[in-house]
Structures are given as C-alpha cells and as structure tokens.
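Excluded from the complex is one protein chain; the other protein chains are retained at their positions.
Should a chain be cited, it is by its letter among A, B and C, assigned in written order, with residues numbered from 1 in that chain.
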Amino acid sequence: MKQKKKSFSAVIGISVLLLFVILLENISALIPGLPQVFQPTSPLFTVLKKAAVYSLVAVSMNLLNGFTGLFSLGQAGFMLLGAYTYAILMVPADQKEQVYYLFGGCAFDSSLMDVLGKLFGTSGAGGAVSMILSCLIALILAGCVAGVFAYLIGIPVLRLKSDYLAIATLGFAEILRAIFQWQKLGKVTNGANMIKGFPTFSSFNITNSSGQIVLRLSTFVPFLIVSLCIVLIVLLINSSYGRAFKSVRDDEVAAEAMGINLFRHKMLSFVISSFFAGVGGALFAMYVANAQAKAFTSVMTYEILLIVVIGGIGSVSGSVLATFLYVACSEWWLRFLDSEQYIGGFKVPLLRNGFRMVIFSIVIMVIVLFFSQGIMGSNEINIGALLNRFKKKERKQ
Amino acid sequence: MGNALRLENVTMQFGGVVSVNNLSLEVPEKKIIALIGPNGAGKTTAFNCITGVYQPTNGLIEFMGKPIVRNHPTGKAAKSYKGQNEDKYKNEAVLSPTPDEITGMGIARTFQNIRLWKSMTVFENVLIAKHQHAKQTVFSAVFRGNLAEEKRMRDETMALLEEQGLDIYKDELAVSLPYGLQRRLEIARALATKPKLLLLDEPAAGMNPQETIELADFVRQIRKKYDLTVFLIEHHMDLVMNISDYIYVIDFGSEIARGIPEEVQNNKHVIEAYLGVAEEAENE
Amino acid sequence: MKKITAIMMATVLAFGMTACGAAGGSGAAGGSGDTIKIGVFEPSTGDSASGGKKEILGMQYANTETPTVEVGGKTYKIELVMADNGSSADKAPSAASELVGKDVSLVLGSYGSGVSMAGGPKFEEAGLAAIGVTCTNPNVTAGNDYYFRICFLDNFQADVLANFAMDKFSAKKAYCLGENGNEYDQGLVAFFKQVFEAAGGEVIADSFPTNNSDFTSYLNKAKSEGADVIFTPVSIAYAKQIMEQANSLNIDIPFLGSDTLDDNMVLEATKGTNLKLYVSTFYQEGGSEAFDKGIKDYINSDSNAMTANGGNDTISAVTAMGYDAYYVALEAIKAAGSGDKAAIKAAIPNVKYDGVSGSIAFDAVGDAVRDTAYIKTADTASGTWAFEKVQTGSGNK
Partner (left out) sequence: MEYVISVLLSGISVGGQYALIAIGYTLVYGILRLINFAHGDVFMVAGLMGIYFTATLPISVSLPLVIILTVLLGFTIERAAYKPLREAPRMSVMISAIGVSYLLQNTATYVTGGQPMTYPDIPFLSSTVNVAGTHTKWVVIITPFLVLVLVFALTQLINHTKVGMAMRAVSKDFETSMLMGIRIDRVISATFVIGSALAAIGSILFFTNYPAITPTAGAMPGLKAFVAAVFGGIGSIPGAVIGAFLIGICETIIKGLPSSWDVSVFSDAFTFALLIIILVFKPQGLFGEAATDKV
C-alpha cells in the first residue's frame, strides 16, 4: 500500500517537473518582457540541459559505486562509446562528405535516419517520426554498445578489488580514447576530428512551415529521456536485484554465502551502469552537438565522481540534486569570479581568469572533508513526505 | 539414513602451513554434529572449505551422497604439499564450486564474527537471502513483471521473522539489534536460503550462560522444524555436550578424537590438547 | 536535522543565485542604451589558455585604442564581455550561452577550432554572429551560417608550408608529428601529406599521445629516417618541449611550424641554439609599426597583460589577429547601423577591412579570402622572429 502511494507520488512529481520544464522553456514566448534568464537563449537552459545529461551519468555511476560498492573510474570511456555510436549512426548521408572530409567520406554511407526516412518520409510528420524513432534507436544502441564493451572488460577486471578495479577501469577508458583517436580508423571514427551534423536537442523544437519555432522542446527532451532512465535505475535499485547489489556492497563474503553470485551481480551492475553511461554519452554528444574523443578524459570521470560524492554515495536524488548545483556553479553562477569586478570604486583583488576554478575546487575540498556524507547521505528525497509536511503546515495555519 | 555431508581426506595448505590435515568426517542426516578444537585448530578453515570460500588443496567433499568439492594438489602446491593421499584424486575431475553455488545446493552457514549487511534493515537482511531462489530476471524485476513473486518473497520473509520472534524489529537496522538477536537474525537469514544442512560457526560466542541454554533449545527447535542437519563449531563445552549427537575433535588441523559427547569428554587426548584451553576460554 | 539544514541551505543558495543571475541578466539588457557589447569567446583555462589569452590581449588593446563606435550620429561605448570556454568542448556550450545571455551584439573567437565548433550551434540558435579569429578547421564555418572567420584555413596553411618546404629546402622526405586526437594537428598533417605527396615527396606521419613529454624518440626517428624537414603543427607547450629536446639532441633538420608555433614561448626555447625553425603565420612583427609600438607599450604598462603574453613583449600573430578581429567587428557594427545582432550578421559578409594582418574580406562560406601567409624564421641569436618570405599556396603558382 505504502509502496504504491510512494510510486504514485513519484510519477506525479516527475510529470509536474516535466510540465514545468516545457512551460519554463516556452514562457518567454507567452509572456513578453520577461528578464533575460527566461529567454530561450539564456545560460539557464544550457545549464539545465547539461545538468540533465550529467545527472544520468552521475546516477549510473552511483549505481555502481554507491549501490554495488564497485569503485570504477571508467565512466568517461563508456560515455565515449555511447557518443560515438550515436554520432556515427546519425550523421545524415548528405553530410558525411563534409564531416569526414579528411578521409574522403565515411565507411558507412547511410545513416539510421536515412533508412527510417525511406520508410516514413523525410518531411512533415513522417520526417518527425523517422527522426524521433531513429534517435531513440540510436540512443538504445549507444547504451548497448557501451554495455557489451562493459561485459567484455568486466570479465577480467571485475575480479579485482577496490582501488585496483578503479585504476584498471581508468586505464581502459584511456585505451579506448587512444583507439578512437587513431587516424587509421578515420573512416569510422573520423580520427581526431569531431563528428557533427547529427540531430541534437534543438532538432526536437517544433517549427512551423516557415521555420519559426512554435514549441520549444530542446530542454524537455533531455529531461524526458533522463527521467525515464533514472526511473528505470530506481526501479532496479528497489528490486530484488538492487537489494542483492547492496548486499554485495555491504559484505561480499556474506552475500556469497547467502547464495548471491558475486561475479554475476557485479557484472550485471557494471553492464547496466555502463549502458546508461552510454546513453548519457549519446545525450552528451547531442548537448555539445559533436562527438570527439578528446572530451572524454579522466577529468570528466573525476568530475562525475565528485558530483556523486557531493550528492551522497548511495542516494539517487542526491546525485541528481548535486549535478544541478555543480553544473550551475561551475558553468554559470561562479563565472563572475573570472573577470575583474568592482564593488563601488573598489577593485576586488585576486579576481582574474582561472580564479573561478580555484574557488570551486576549494569548495569541493570543503565538502569532501567536512560533509563527507554529501548533501543527502544515503537518503532519498521523498516527494510524498514533503507533500505531507506541507499539508500539515497548512492545517496548522 | 545417509550422510548429509562427508569429508574425505580434506587437506588445506596455505603456502607451507597446513591448516586442515587429512580430515575425514561424516555428518549423518537430521543430526546435530559438532566440530571442536582449540583456537587455531582449523575449524573455521574446514567450514570455509565446505562452503567454497577456500578450495581445499586435496580431498573430497560429498553432500547428500554427491561429490561437490574435489581437488588434488598441482603445480607449485604439489611440490610443497605436506599432506597425505595426494594421488587419490589425481584422476578425477576437479570440482570447485563458488560459495553461492554451494548455498544453492542447500548448505547455509553463519559466521564466527557476525556478518550481517550493515546498512540494511532486519527485514531486508532476510529478504535478500531469498534472492537466489526468486523466479525473475533483471527485466521482470525492473519492470515489475512478476509482482506475485516479489509478494511471495516478502510474505515468506515475514513468516520467517515471526517464527524467530524478530518481526517487531523488522524495520530496524540489523546492526542496531542486541548481540544475541543479531546471532539469531543471522541464523534466520541462513534459513531463508532453504538449506538442508546448516553450518553454525561458534553460534554461542559472546553469550552468557542463560543465552547459551536458550540457544541450545533454539538450535534443536529449528533442526526439527525445518528438518535440517546441523553441523556446528563451538567453544562452549556446555552447549556442545548438551546438543550434539556426535563430536569430532581436531587440533593443528588433524583429528584427535571422535565420539558421542561422553566419550569425547573422557578422552585423554582431548583433555590434554583441548579442555584446558577451553576452560581458559570460558573463564574469559 | 543536519541533513535538512544542508538541503535548505542548498535550496536557498540555488534560488539566491538564480535571482542574482536574473538580476544581472536584466540589468545588462537595460544598460544597453549607449553601450554595445562584444562577446569574447576564448579559452583562459585549459590547454589552449596561453593562445587564448594572447588573442584576448589584441582585442583588449584595440578596445583601449578605440573604445567607442559612432553609429547613426550616436556614440556607443564598446564593452568586451569575456567568457572562458575552458579549451574543452564540454564547457564551450555553456560559455557560449553565457555570452548569448549577456546580450552581446556579436562574438569574437575562439582560439582553437574544437571549442568554436562546440559553441557554434548556440550562436546559430540565438541568431548571433561569431567571427572566428584563429580557428582554422574547415568545419567551423561549414554548415554554420553564423560563423565567420578572418584567418586562413588548415588546408591553405598546410599547402603553404608544403610548398615552402619544397621551394626552400627542395625537401623530398618530410616527417610530420602531431598530437593524437587533436583535430588541428591531424588536419594539418593530413593536408600537408596530400600536397607534399602530390608533388612527389614522401611523408612519414607520426602522432604522440596527449600529455606526452618525451619527444626524443620521435626526433631520433625523424633523424634516422633521413627526413629533410620536420613538420610539427602542435600546440605551444608541445612545441616548446620539442624545441628544447631537439636542441639537446643537436637536430639540424629544419622544423616547419604552423601558426601555433608563432609564439614567444616557442621562440624563447630556440634562443641561443642551432635550431632552424620556420613558421607560417598571420602577421609578422614590423608589418605595422604603429600597431607594434602601441601593443608593446600596452603590454609593458600592464602587469596582467605582461603575464598573459608570457612575460615579455614579443608580439604573437594571434594578438594581431585579435586586434584585427575587433576592428572587423566595429566595421560590421558601423555597416549594420546599430547594435542589433541580426543586422550585424547581415552586414558581416560585405565587410572589407584592411587590418595589420592584411586585407580581410569574406567568401560565401564565411571564410576569409586570403591567399598569402607570412613565413618567418626564429633568429636564434637574438631570440626574435625574422621575416623569411611571403608564401602563396599551390593554387597561386
């Protein structure tokens, strides 16, 4: 009974959030004269998109590190696989020549979208269907490729313990990066060059026949996909398998003695986490509108790991919350630290380029040292409970 | 009735140290059998060999008449091998199941130093032990395809907790329970895997005499109720003499005596090697 | 309780910051009455920070020189708005939308093509024109109507250098070394190879992994393979490393470098050695005496500018390019007759401007029409650049 009520309020919460995002995105068209932040081009939406993408990756990493107790640092590598899978599948045939200009075209001369375009048509509603459908298929395939690689990598490395596993997965991510940058594979990966020209979030904006945007969905789409994925992860965590993961984290020996196949469950968690990291990577490619191996360095993994820690290891809502705070701080709110500022006639000392990142890393250290449980610890935000609290307050008043 | 468990020439050697030396013993079905010996005698190592935590260097273990573990020393281990019978199993296939496979066959255990899942509630601790028998795949679990199965697991867990008198604590963290109840919870968790053979590793460690007496009754009860065979390691002589049908005594990895409680109690070797130490342990 | 407090704090912080952002945004929009803002989209952290800062320097100097523009009888103050794109494609979109959010009229930058390609779609979406200063990858402007650039392209530069190698050294065998996964390096190497091999030469292409510091193996390889020239279109830090190590190995094969090597850091490394270094570049010191003197005074008078320039007053070509870019922007604003971004975008294709780096005009794709590059050589005795020749590509032969 309780369980049902909980999931019901979660569904409501997510739908409200998604509706809110659509509204927020289109509000400037409805009510003119709003401040700059609400304009569709404001950094608010860029930050929201990036945070949505990162939160999926952070939650997927949390599934592995927080819920299964496997310290893996390969997330950037799996994102890379996802991003490239999506990009390679989705560059339209007529753009390939331009994108792969160094290599005289791509090894595959068609794309998923072209194939589906033949089925449903390329313009109007048919075009929309083929675009959406091919994006979805490509996203799922992106996850699958990452998952399959995770399986192959997992066979040797999942037998390793904590730090060794971390360093081995980090190593795998670096190896993958070197392979994808190899000029000899240029026909497929475009070597060092970025792959671009595939559909991005903006492609989901609905336009009228003259090309004007009628309804903006470019922030809504990542939110939708990401919430869907996170819901799936949460369902997994709350299932029998999720509990088995947690038992592996708490005590491997006891878990094994109680009939839980360690290797199988670790592998399961690793593959699933990588699947979603792959989807996250594909979404990341959509966000930056390109795919280039250079972006997927170990620094990216560290960033995501820090987000997980700030949010609380073992808390999904913590990870999500932390991602939004982290991305907004690092990419938006703290930007003023990078340029000279005057308060009255006084020039604030120290402020110049690069200062933002110094402050930011100090903040991170403070959190790691003094709030080692993170924002949420291992608790979750419970929408139902929050609502109840509000209700109680109202009653009191 | 046959033997639930049979060890034959089991030797476990770590580098140059022989922890279990050529141990052979039988645990008949539906009985309570004890394995005793002073500290460091190799009792827990023997348990670990049975449950698949370690792979014995040499020997054979049978469960319900079927071989489940079998090994013989090879390579480096063969050169440094100090035990006996190294040729006996040479021509037979090596069997080395993982602990979860052994649990799946119907052997469950508890641990000397309680190993409950710390971040989880009493209810969850028992529920997870049901996982291996659950009829669901990851997909059906995620998409809630088989809610009936989940409900069945929860109901069974609840029933088990009620039987053990742990139901009132079900939403508390396992580690917050008093020591004696943690022991009991560990046994309940082991029962949740539906074992035929239950291995108890020092179930009375850290208990006062009153609790120990209760424990003896409890072990007898569950043996009867779940139609189990019980094989236990214990230091508490009172408990061992009270509940065991048969006792094996080991020291330095080798068997030094066996028999019904009265026989063992009066055995010269046992008194020499063991009882002195045991009394010390009791005096602690 | 502690948890709740933490959440509360986080939420308050979040809302506070959003409000700040909102207030800042709207304030900026309101203040545009007599100010026109030009966005500076450059890296000041990350791998390309060094080049980015020098480019900014040129813009800042130009801004102090001409801080206003007269449009339609009214004098507007020009304000430069900085956004650090962090040299990485994942930070670039948010930096771009930061500029869009600050309501700038057009954007200058960036140093480095990858970030320009990642930020480009944001500018396009916002209908904001961007003028690339030294992003030389063909894909920056291709497929993006809103991106222009005033520099030449990779293929042109490679072409120039290949011709120079054959003209000056009658080179038959060239050893090319680039960073793995860097589209700039690999692009230049690939084009160089095309031209050089078409003319009957032999090219040995090699790549080194990112963050590599030991180049002795590569240099020895070049030597033992009997290369006539070594082409190293790498970024500044690597170039410096290569020069230092080539010196200790006593390499007497001439080095060819692209525009990135035109940097006083690299120059410093060759001082007092027997190395032969030739670079192709946009600007040669001495090209405009007024500019040279002005920028040197500017650098010497400001300690921050001095640091940004690497501690001395040698003029980098990118600084001259930044300077020219600023004036091209002013021309565009004048031609548009207002600070309106759409009008400016429409005006840019027709802008013609004679800058210190040569005359600038745009072709149909938005690239600068340039048919010459300067080749200069490092004068190792005095530690300065010496003018070698003006080199044209094979198309002009």
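Assume a contact is a pair of C-beta atoms (placed from the backbone, for glycine too) under 8 Å apart; a residue touches a chain by one contact, two chains touch by 3 or more.
Because the structure is predicted, anything quoted here is derived from the model rather than measured.
Engineer: Of the listed residues A:T41, A:Q181 or A:S218, which contacts the missing chain in the full complex?
Structural biologist: A:Q181
Engineer: Give the residue, chosen from A:F108, A:Y151, A:F263 or A:F360, that touches the chain omitted from the document.
Structural biologist: A:F360
Engineer: Quick one: which of C:K37, C:K122, C:K240 or C:K276 touches the chain that's been left out?
Structural biologist: C:K240
Engineer: On chain A, where is the contact patch with the chain that was removed from view?
Structural biologist: Residue positions of chain A that touch the missing chain: 65, 71, 156-157, 159-164, 166-168, 170-172, 174-175, 178-179, 181-184, 253, 302, 305-306, 309, 313, 352-355, 357-358, 360-362, 364-365, 368-369, 372.
Engineer: Would you write out the residues of chain C that touch the absent chain, in ascending order?
Structural biologist: 43-47, 49-50, 52-53, 175, 180, 204-214, 216-218, 220-221, 223-225, 236-238, 240-241, 244-245, 248-250, 265, 268-269, 307-308, 310
Please note the rule applied: only the chains that are shown with their structure count from here on.
Engineer: Taking CA centroids for every chain, report which one is farthest away from chain A.
Structural biologist: The most distant chain relative to chain A turns out to be B.
Engineer: Taking the mean of each chain's Cα atoms, which chain ends up nearest the overall Cα mean?
Structural biologist: Here the chain at the core of the arrangement is A.
Engineer: How many angstrom between the C-alpha centroids of chain C and chain A?
Structural biologist: So the centre of chain A lies 31 Å away from the centre of chain C.
Engineer: What whole-Å value do you get for the distance between chain B and chain C if each is reduced to the mean of its CA atoms?
Structural biologist: The computed centroid separation for chain B versus chain C comes out at 71 Å.
Engineer: Counting only residues that touch at least 2 other chains, which ones in chain B make the list?
Structural biologist: Where chain B is concerned, no single residue meets two or more other chains.
Engineer: Residues of chain C touching chain A in their complex?
Structural biologist: Chain C reaches chain A through residues 3, 6-7, 10, 13-14, 17-18, 20-26, 28-29, 44-45, 49, 53, 82-84, 88-98, 100-101, 103, 114, 117-118, 120-122, 125-126, 137-139, 142-143, 178-183, 185-187, 190, 205, 207, 209-210, 304.
Engineer: Going by the contact rule at the top, pick out the chain A residues touching chain C in the complex.
Structural biologist: Against chain C, chain A makes touches at 35-37, 39-47, 50, 95, 98-99, 101-102, 177-178, 180-183, 191-194, 196-197, 200, 202, 284, 287-290, 292-295, 297, 300, 321, 324-325, 327-329, 331-333, 335-336, 338-339, 352-354, 356-357, 371, 375-377, 379.
Engineer: Where on chain B does chain A make contact in their complex?
Structural biologist: By the definition above, chain B touches chain A via 51, 53, 98-101, 103-104, 108-109, 111, 115-120, 124, 127-134, 136, 138, 141-144, 150, 153, 189-190, 192-193.
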